[in-house]
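Of the protein chains in this complex, all but one are displayed in their positions.
On to chain A.
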Amino acid sequence: MATVSLKKLVKRYDNLEIVHGIDLDVADREFIALVGPSGCGKSTTLRMIAGLEDISDGAIEIGGRTVNDLPPRARNISMVFQSYALYPHMTVRENMGFSLKIANEPKAEIERRVNEAAAILDLNHLLERRPSQLSGGQRQRVAMGRAIVRQPDVFLFDEPLSNLDAKLRTQMRTEIKKLHAKVQSTVIYVTHDQVEAMTLADRIVIMRDGHIEQVGTPDEVFRRPATRFVAGFIGSPPMNLQEATVDDGKLRFANGSSLPLPRQFQPNVAAGQKVVFGLRPDDLYPTGHGINSGDDADVHGAELPVSITEPLGNETLVFAEFDGHDWVSRMLNPKPLKTGDRIGMSFDLSQAHLFSAETGRTLRG
């Protein structure tokens, strides 16, 4: 078990810089998720930690030891790949025991550890099969089994669930969480799926264009996004974000509509300042069909026309037009609505976010 530190980590291909000097400290036994859109450098970062990519600048420490120049096998890590990367010409048992065999472990020990891992992952009955005879979910479990038997300091997961269908993905997500509880080791998990990151990780690292936007617990990144990008990336459906200008205690939007300036931001903004106003669908709801998380005084009401609805059964997503844009809201205990209906909407401004239009950073004090 070990800590992992990235120090001013840089990756360049020729003259193109992909990762721009990122710093990150991962605690022992922590489950860290690197999340971001494709091309944000998260996989490259993971591969640098694994030793599969050279480091252009900076340092990586695993368990306090600088591993910059160590080959993957000397770093005591194991990795689970998106494509599973099982050896097709070996049985499940051989796949799982291969790394130990290479390390010249005694046969009995290999046998014991493979069986142990197989028991954890419920693979006992599949040990003599070949990868081609397994389903996607089973292959994924074998890939994890192969990682477990090495008893590594750090587990690296590279989008392990992306190749599975939605149902299996949810199931495997739970299994990964259980697995982490059982083996108690440091995990670095790369995904582009924010739901996976939110459900699995102790802390989430949100990356964009080779920079870290924010590091925080799922609750922190959801409730207190540090930047406009994080606000839009985390949460489903995404946060409503619109540019506005601060004007005499009000936020004036592009087409003339206005909202009261949320109280918590009043000390932090100046008149005339350009900002981005953000409100989650949960905090914008048809009046009487949502939960007010703050003071009643902070709830602003407005009557808006419905442009479209997406019923989900237990709730309905209502797209209502405000200032010329569709704003998505979450309607609990839904009742039927038609396009064009005018409904009373509640803006729970105590939960609103403001970001600087210039830098994209939060204006929270």
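Everything that follows uses one rule, which is that a residue touches a chain if its C-beta (ideal position, glycine included) is under 8 Å from a C-beta of that chain, and two chains touch if they have at least 3 such contacts; residues count from 1.
As a working rule, contacts and distances are computed from a predicted model.
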item: Options "Archease", "Pyridine nucleotide-disulfide oxidoreductase", "Carbohydrate ABC transporter permease" or "tRNA-splicing ligase RtcB": UniProt name of the undisplayed chain; value: "Carbohydrate ABC transporter permease"
item: Option from A:Ser56, A:Ser99, A:Thr199 or A:Ser257 whose C-beta touches the chain left out; value: A:Ser99
item: Given A:Arg29, A:Arg130 or A:Arg263, the one touching the chain that is not displayed; value: A:Arg130
item: Contact residue for the chain not shown (choose from A:Met79, A:Leu261 or A:Leu279); value: A:Met79
item: Those residues of chain A which, in the complete complex, touch the missing chain; value: 47, 50-52, 71-73, 77-79, 81-89, 98-99, 102-103, 130-132, 146, 150
